[in-house]
Structure formats: structure tokens, C-alpha cells
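A single protein chain has been omitted; all remaining protein chains appear in their positions.
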Amino acid sequence: MGYEIKEAYKVLCDQLADRGIDVDDVKAKLKAQDVETPSWAYADGGTRFKTFKQPGAAITYQEKFADAAQVHKFTGICPRVAVHVLWDFVDVEISEVVEYAKSVGVGVGAINPTVFEQEEYMYGSIAHPDPKVRQKAVEHMLDSVEIGRKTGSNFLSLWFADGTNYPGMDDFVDRKHRVEDCLKTVYDAMPETMTMGIEYKLFEPGFYHTDIADWGMACKFAEKCGPNAKALVDLGHHARGVNIEHIVATLIDEGRLAGFHFNNARYADDDLTFGSVNPYEGFLIYNELVKAEAADPDLKIAYMIDQSHNVKPKIEAMIQTVEAIQYTYAKAMCIDRERLAKAQAEMNIVDCENIVSQAFFTDVRPLLHTVREEMGLDPEPLQAFRDGGYQQKIAEERGIRDSGGGLG
Amino acid sequence: MGYEIKEAYKVLCDQLADRGIDVDDVKAKLKAQDVETPSWAYADGGTRFKTFKQPGAAITYQEKFADAAQVHKFTGICPRVAVHVLWDFVDVEISEVVEYAKSVGVGVGAINPTVFEQEEYMYGSIAHPDPKVRQKAVEHMLDSVEIGRKTGSNFLSLWFADGTNYPGMDDFVDRKHRVEDCLKTVYDAMPETMTMGIEYKLFEPGFYHTDIADWGMACKFAEKCGPNAKALVDLGHHARGVNIEHIVATLIDEGRLAGFHFNNARYADDDLTFGSVNPYEGFLIYNELVKAEAADPDLKIAYMIDQSHNVKPKIEAMIQTVEAIQYTYAKAMCIDRERLAKAQAEMNIVDCENIVSQAFFTDVRPLLHTVREEMGLDPEPLQAFRDGGYQQKIAEERGIRDSGGGLG
Amino acid sequence: MGYEIKEAYKVLCDQLADRGIDVDDVKAKLKAQDVETPSWAYADGGTRFKTFKQPGAAITYQEKFADAAQVHKFTGICPRVAVHVLWDFVDVEISEVVEYAKSVGVGVGAINPTVFEQEEYMYGSIAHPDPKVRQKAVEHMLDSVEIGRKTGSNFLSLWFADGTNYPGMDDFVDRKHRVEDCLKTVYDAMPETMTMGIEYKLFEPGFYHTDIADWGMACKFAEKCGPNAKALVDLGHHARGVNIEHIVATLIDEGRLAGFHFNNARYADDDLTFGSVNPYEGFLIYNELVKAEAADPDLKIAYMIDQSHNVKPKIEAMIQTVEAIQYTYAKAMCIDRERLAKAQAEMNIVDCENIVSQAFFTDVRPLLHTVREEMGLDPEPLQAFRDGGYQQKIAEERGIRDSGGGLG
Partner (left out) sequence: MGYEIKEAYKVLCDQLADRGIDVDDVKAKLKAQDVETPSWAYADGGTRFKTFKQPGAAITYQEKFADAAQVHKFTGICPRVAVHVLWDFVDVEISEVVEYAKSVGVGVGAINPTVFEQEEYMYGSIAHPDPKVRQKAVEHMLDSVEIGRKTGSNFLSLWFADGTNYPGMDDFVDRKHRVEDCLKTVYDAMPETMTMGIEYKLFEPGFYHTDIADWGMACKFAEKCGPNAKALVDLGHHARGVNIEHIVATLIDEGRLAGFHFNNARYADDDLTFGSVNPYEGFLIYNELVKAEAADPDLKIAYMIDQSHNVKPKIEAMIQTVEAIQYTYAKAMCIDRERLAKAQAEMNIVDCENIVSQAFFTDVRPLLHTVREEMGLDPEPLQAFRDGGYQQKIAEERGIRDSGGGLG
């Protein structure tokens, strides 16, 4: 006879009880988890060498929302879709987009201005030497604020491709001042309820310097805007070796963490599936989040996914990602914090490490299984999606087409 | 009432059965696992900034063997101790060392010549421009071969600090030829049963170039010696990002993998506990080993630990390490290989990844618990060691002393 | 009164004389220098985020050859153009291409098969699990060999995008064997005069593993083919920190250096202008080449440029690159090798370093000025090209168009 999930769940509950963990509380938090998926991840994406086209990949905003709705339908925790303005809001009434999203069961999430794809931006957008180009970028961001107002989205998600490729190409400080001015103009136009998330990135597409290169720069720019401007952490945007969980803890303590772009990376901004390369890193980041949540229940952090599934089927990959995030969050709640605090106070490093890694290796699948059942969902989202036949349907109906979208 | 290991074991066995895995076979392999611990890890070690002294840290070879014997006593899979010639065989009869080791229940493992600590080696050993220095290094290695012969150890473990700090300091090709000559001389003196493990390292203590900098160079030097010379993989000796499991698979396929120095690293040659920084990496390496073992049961790979527990109690840290290695090996045997092969053939990447990560997240603690009981050991080695009182005893008897040993 | 190049040249000659350097010999070598430019660098290229279109960027092979001919016209050392088969040889008689090249004053250089842009290659080419895909790739390479035969090009330049994005996606060793088989088939079809250059790369587009990831793997694959298969070093394809000049010296000593793809990189495969990020690195590589040339005048190394000038005007950037390569080569010949050998023998590291860096900081512009004049060229190639009006002409005639080419 085979593996019985009920038995496994009982064993897990006993384990957690031994660690003094309130399973009901963990389940409540897992049910309340909320992660945004990005519209562009349902479209074809690729590397500079090739964008492979997948049957059924989305092009229109309707297709993207419909695909995202599948992810929400089967996971129950992805009710909103982050949008990229020039990819999703061209020649369309904003209210139409909102209505359509609603009609398929999702909402509009973070608003991402698109300021890197037009020919004017060859040498940058808000750091560009030419004030006309900066003005264009600022106006597009002001439009984006307006879109947020109309869609009810309160998160403005800013990523800039601005940087230089060669020493001497431009002056760092001049560029810094231009960026400060542009961001402040946009910030001042935001409604009070809106958060500005400022993304930083070590490199790409700038290969010599990037104007917002690390969390420190994002934080400095945010401070010059005001309290609702904060840093946005994309897990793939750091130099190798950098301890991201330490940055996350620092930003939270400084009141400057806007949220995340989840993914995973080994070499550069690889945009791989969350947890696929170094799952322990994701867990250690969630460890900081669980602690911060416990310390401040009003803490607001935007959880968003930003991946590029070049060789995986897009919707399946997104469901796999959401599951990975759920397991990671659950595991971070499985740390015996009382024992850990005691071991830390005694400087018993061996025990500290074991207590943390034991939580990481807790098999939380039976817990999520139960949570999903209690949420009225199929306990195996990926299989349920596959069984639903949606992928075959879109592959057939949409076929393989030239992509209209971009990638983030 | 709490967690019951027996129930957990039953759940695990059911899981493994569903994956078509023969639990008895897995248990047999876990019982046959064999990992060497290094004598120098029981002595004080540190960074260039400070070596913190721990109460009870070993100085003499007797103390190191006695400490290592504790690790074997509680884990059952560490019957041998790797030795460093100038730290363990100075002014002593070899037979005495062998006898002493035997008396405490362990044997002498890999022989590590020590060719980096004497003033002559300021500019290198076997790559040194001065033939007298090279001669000295070669003679020490020939003595080490002799020690191996007398101790019955058949593994010569070679690490060289040779490198340069500044461009122009020496000629790469001249140095290459010197290294080739010296290694060949030593190789030719080895008995047929001996393996020469040639360790490579990206940097440190050389900060411009290292003469044996990567697996390719180690492999080239090995080929020039003969079939029993092979590359030795220290997990902390690679550039960031390098895929170690890919190198391991390549070396095995080329017949040139001598074995491992296990540890873990985030930044450089950090020499941290195996699995403590990126446990998935260790698992993916073991995945290659499990596959290779299955394909060739006669495959001989030397498993050795090389860590520097600067702030952890040494014996506890070693037991923790051995447990981590056991769990990792066990997890790698929990992959449903039939399903994986099928998913690979279908290029179903989402399933491939899930099958692999599911094995990684299998909670194999109940399995090791059972294995240890069947081996007549305490199922919780770390706790058992702590309960045994050995650490208190040596802390008291030996106290805090100036270290005599070195660090690797 | 201003700077007089003649005075500067005299000062330089005196300096070099003091170092025992034969200026005539240096000049002869600079005149004989020979670097290939790649056809694809004259077409629009970009990052995954955007390919900015430049006025006049080449699309057809005719345009690419014509542009490359400009580089040769003004530098005098770029007589051949590396071609990418699917970008330059589609629906065209090979003889036509050869004729056209000749008509504008250049020849066909290295033949680069294109095995990463078609939908079949989504999961790889010669490492692909499906034998039909491998067969397609092999056939394309065999066609490429044939093209080489017909164009008189004796260099087959192989880069594969093969790799995986996720652990478990495929088996490393199976893939290795597939690659070995395919390469051997192609090698066996090559004429004796042809060299197979096997390029390695740490990552991209594979983000978990790359089948030919480092020089060691390229070398192993080459050895399995035969003596005319060798490793091709692209300066941007290494992990951070890796000492490329050490690898170059090693490959030369092993008889396995096919040649170079010159460029420069700070973060990843940035494909920036040679010498623009870390000019000392290029110099130290050339130092090895100058030594190797001196030791073996018959040494054959293919010098090729592979850059992606996303934001620089393409032809200007190529001339700038060729100049940078000339200065670097010249500087490497300015090392006082007698004094260096003496300092090395005395282990006088301070002097070793100073002798090398002094050569690097030698202002060799007056030397190249003279060399160009003696070659009948304008001494300032970039200015001369600008004055020639070619760029304005193609910008006007060709305009801004959708690109047909790709990027390497």
C-alpha cells in the first residue's frame, strides 16, 4: 500500500506540536498569503539569442489575464496580475481592462511603466542627458500613476534600464540628480495610498554602471521622494555572494522594503523559477519576513513574481512557482523560535543551525494539501490544471504566434 | 502527544515505495558509507585575523585521533583519519601512530604532504623557480608516499599553495613544466595501489594566479602522471557560479575523479560545514555520485571532509557534518529515477525539476534513525556525543592552549 | 605650439632602445598582425530587453562585407570577415558571396554554423535528447565544413547554446556523450587544413549548466576529435576572477589553443569593446601570446573579434576595437624581457611587476602612427573613416530598418 497523505499530515502535526508551533495559525497565514503574477510571464520570452515560441503563449491582455486567472483558480493565492503599461494598456480603455480582469476572476496589480523599449531610450530614460527624453519618461510614469488610480492599484513598480556601457560615457552625479528629480516629480503626483517600489539591479542592460545599482541607491532615491517610496528587491539583481536576507532585514528595519520580485538566479539575472537553484536562500529570506510579520502585523510587503520561463510551459511554470513559494513560507513558519532564541543566547551555533535547517527540511506538503482542501481547492494544483485541459485548449486556439509582449 | 519516529519511518517507507525505491538497498548503502575526517579539524583553526582558541582543541596526534574516534564511535561511518605529515608525523615512529590510531578505534587515512608552511616555500614549492626548493618538496612527498606504504594508506592527497600574487612575478609555462616534472617523480614512486589526488583551487594564498587553478589543470597534470593520478574536488575551490556537479560528472566519465574534500562556501574557500550554505548543491553533487555508483559498482571515490570550524566546537561540528552528508546521500537515493528518465525523454522540465526537488525535500531523518539503530548506534549521534561527556572531559584536561597544528 | 608626433616617436624609440627592444621587429610584427571582424557586428544587436536600431546597420551579406571592408581599409589588418552560416549564406551561391567579398576587398573568414536559432533547438542542438535534432545540427555543421572548403576558409568556429536551465532537466553524462559523437562526425569530415575551434562558455543561454562550460571541457572534447580540434577562448565566457592569461598559456603549452573571440566583460558575457573595461587583462593575455610566438614562430592562432555594440556606431566601434588590439599587442612587445627574466630569477617581485606595468603604460600611439604611415594608411584610422563620409552615406541609403541578422 502506498503513501497516505493523512498519515503524513498527522506525523507533521506532531512534529510541529513538538516545536511549539500553532498549526492553525500557520494554516490561517497560508490561506491569507497573496502573491501577484506578472502579465508578461504568460507571453513568449527569451534570451538575446532567441525567443522560442510556445503554443498558446499569450499576446493580448485578455489572454494574459485569462491565463493568470488559471493560476489563481488552482492556487487560490494569486488574485492580482501585475501589468506593464506599454504591453497591456495600449489603445484600450482602462476600464475595459479592469472589467475584463474582473470577468475572469482576477484584478489589476502593480503598475509597471515601460520606459526602456522605445528608440528614445537608447541612452537611458530618467537619467538620459536630454531633458526631452526624461520628460517623456516622466509623463509615461505620470500616466501610469493615473492608470493605478483608475484600476485601484496602489503599487507603482519602477524598473529602469538606465546605465552606461563604457567608462566616461556620462557623469554619475549628473545622472543621479536627474534620477532624483524625475522620481520626485512622479512621487508628488501619487495618491497617498500608493507605494512607489524602486527596483535596483547590478547590471544588464547596462554593462559598465547602472544608475540604481543596489539597495543602498534605491533607498537613497526613495528617501528623497518620501515615506511611500521604498526599495523593491528582485532576487536576481545582486552581485554573486551578496546576502539577500540580510538586505531584506535591513530594509524592513529601515521601513524601506516595498516588496519583491521573486525568482532565482545562479549567474546573473537568470529569472529562473523561485527556489529552483538555491531553495535555502528563499527560505532564509522568508525567515526574515516571518519574523518581521510577527513583530509588526501591519507590515505591508508586495509579493510579486518576475520570471522568464523560456523553456517551460508558462502557466505550469507559474503554478510550480506559486507552490514553491507556499512551501517556502510554510517551512519558515516551522522554525522552533523559542529553542532558536535560547540557542542564540547561549551562542550554541551548532544547535542554531540545526534548528533552522530542520525547519527547512520539514516536509510541509501534507500541510499545504490540507490547506488547499480547506480552501475548497484541489490539493494538487499542477495536476488539477493539467487535468483541466486549458493548456491544450489555448495551444489549439491560439497556436504558435509572433509575440507581441516583452519580458521583464 | 508528540512526534513518533516509527510512524514517520512508516510514512517515509510508503513514500519511497511509491517511487519504486528499494529501502533495504538504500539502508545497505548508508551502512556502507565511508567518510574520512581530517586530523587538523580537531585542532584550533582560524582566519588570518585571528585563531580563536577552544578549550580541549587537539594538539598532538594522539588527541586528534582520539577526537576523531569519537566521531566514528557515534556515526559509525568515519573509520579513518586523514593526516597532514608535518602536523602529525614529526619526530615519531610511523608504527607508533598507526598503533595509537588502532588503539582508539580508527585508522590512518589520506596522507597529506605539508609543503607550504616552511620559509623556503615563500615563492612556492613544486613550481618554485629554485630547483633546491622543488627538490625539498619532492623529497617530502616521497617521504609521504613511504608513510602511506607503512600506514597502509593508499591515498596521497596533494594540495599546493603555489601561485603568484602579481603579474610578471613568474612565467606560467615554466612553472607548469616544473609542476609536471615534480608530480611525475612522485607518481613514479607510488605503489600501484596508491591513488594520487591532485587538488585544484581558484585562489588563496595566491592572489594573482594559482598553478593548479581548476579541474582542467588538475586533470592535465594527472594525465601526465598516469592512470592512478586524478583530480581532487574541494567544494570551496571554485569560482562563484561554477557548476560543481557538472564537473564531478565530467571527471567521473573521464575516469579522473579521485575524491572530495567536503565543505561549503558562499564567497571563497570559506571551509564551512557541508550543506550549511547551499544544501541543494551538495544534493545535486550526490545525485551524480549515486548515478555513477549505480553504473559502475567498482567506482572508487575517496570521501573526505576538509572544514575549518573557527567558531563551532570541533567534534560536535564534525558529527553535524557527517550527519549532513548522510542525509544528503540518502536524499539523492530517494529520486524516482524511472519517472525522471521518462520526464527527461519527454522534455517535461517542470516534472524533471519537481521529481528532483521532491527527493531533496524528503525527510530522511527517520531512515537514518533506523539505519543507526540497525548498526547498533544511538539514533541521535550529536545528542549521544554530548551525553557522553567527552567534550567536558577534554576541555578540563587539555584546557585552552597555544595551537600546534595548522589548518587546511 | 602643440604636441608633435615625431618628437614623441623619437622619445619612444629611445625608451625602447633602453629596454633592448628592436623597434623594426616590433613594427614588422604590427604590420603582419591579422584580426578577423565578424559579419554580425555590423548588423543591429541588443540585449533581451531591446535591440536599438541604428541608421545604416547592415542586413544583407553585401552590406556586412562592405562595412567590414571599411575597417580593413582604414586599419590594414582586418582582411577577413567571420561569417554566420544562417545569417550570411541563406539562399545564395557560395561563390557569389566569395566574389562579392573579394570585390569590396575582403575575404571570408571563420565559418560559424548557426545551431541555436531554430525552434528545434529549444532544448539544445548536439546535446539534445532527440537524435533527429542532433542530426539536423550535425548536417548543418557538415554543410558549414563544405562552405569552408568552397570559400577557402580553414577555420570552423563552433559555439553551442546547449545547456539546461534546471537541475534534473537532463543527464550530464548522456549529453557529454552526445556532444562527443556529433563533434567527431564533423571533425572527420573536415579537410586536413581546417581547424575546429570549440568555444566554451560559463552560462547563457543555459542558466543551470552549459555543456561546454570551461576550457577543460572544450579541451577534452577537442582531444576526442583529433589534433586539429582546439579550444576557442572568448574573453567574456569565464566565471568572475578566473585568470584568462593563465588559461591561454596552458592551452598553448598543450597545443590546444585555436584562437580568440576578443571583447571585454565586467559582469557576464557583456560583449563590450576589447580593452574598454579592464585593459590590463588584454595586455597580460597578449604578453603570453608574444612569448609563445617568440618560442614558436609557426604557432597559428586565430584572432577574431566578437562584440555586440548595442549603443555604439558599429563601424566606428570596430575601428576603435582594432586600434585597441594594436596598442595592446604593441605594448606587450615593449616588455624588457631580459630584465624581467633576471628579476624573476632573483624573485624580485617589485621589479617584475614594475617592468611589466611599465610596458603597459608605454605610450605606443606614435609607434602605430608610424606603422600606419609606412603601410600607406592614414595614421588616425577613426578620424579618417569619419572624414570618408561612409557612415553618413549608409545611414542615408539604408536608413533605419528591421534587422535581419543576429548577434553572437
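To keep things simple, chains are lettered A, B and C as they appear, and every chain counts its residues starting from 1.
Everything that follows uses one rule, which is that contacts are C-beta pairs under 8 Å (C-beta built on N, C-alpha and C of every residue); 3 or more make two chains touch, one makes a residue touch a chain.
Computed from a prediction, not measured in an experiment: that's the story for all the values here.
S.K.: If I consider the whole complex, including the chain that's not displayed, which of A:Tyr61, A:Phe203 or A:Phe361 touches that chain?
M.R.: In the full complex, the listed residue that touches the missing chain is A:Phe203.
S.K.: Which listed residue, A:Lys10, A:Lys29, A:Arg149 or A:Lys176, touches the chain dropped from view?
M.R.: Here the residue in touch with the unshown chain is A:Lys176.
S.K.: May I ask which residue of A:Val356, A:Val371 or A:Ile394 touches the chain that does not appear here?
M.R.: Considering the complete complex, A:Val356 is the one touching the chain left out.
S.K.: Among A:Arg240, A:Lys331 or A:Arg386, exactly one should touch the missing chain; which is it?
M.R.: Touches the omitted chain: A:Arg240.
S.K.: Going by the touch rule given at the top, which residues of chain C touch the chain that is not shown?
M.R.: Residues of chain C in contact with the hidden chain: 1-4, 7-8, 10-11, 14-15, 17-18, 240-241, 243, 266-267, 273, 275-281, 311-313, 316-317, 320, 327, 349-350, 353-354, 357, 360-363, 365, 382.
S.K.: Against the chain that's been left off, what residues of chain B make contact? List them.
M.R.: Residues in contact with the chain left out: 45-50, 52-53, 116-117, 119, 121-123, 161, 165-167, 202-205, 207-208, 240, 265-268, 270, 272-273, 276-277, 310-312, 406-407.
S.K.: Residues on chain A that touch the omitted chain in the whole complex?
M.R.: 123, 129, 165-173, 176-177, 202-203, 208-210, 213-217, 219-220, 238-243, 245-246, 249-250, 252-254, 280, 284, 287-288, 291, 340, 344-345, 347, 349, 352-353, 355-357
In this section, only the chains that are shown with their structure count from here on.
S.K.: Among the chain pairs here, which one is joined by the most contacts?
M.R.: The largest set of C-beta contacts joins the chains B-C.
S.K.: Between chain A and chain B, tell me the centre distance in angstrom, where each centre is the average of that chain's C-alpha atoms.
M.R.: 38
S.K.: Pull out every residue in chain C that's touching 2 or more other chains.
M.R.: 123, 165-167, 202-203, 208, 240
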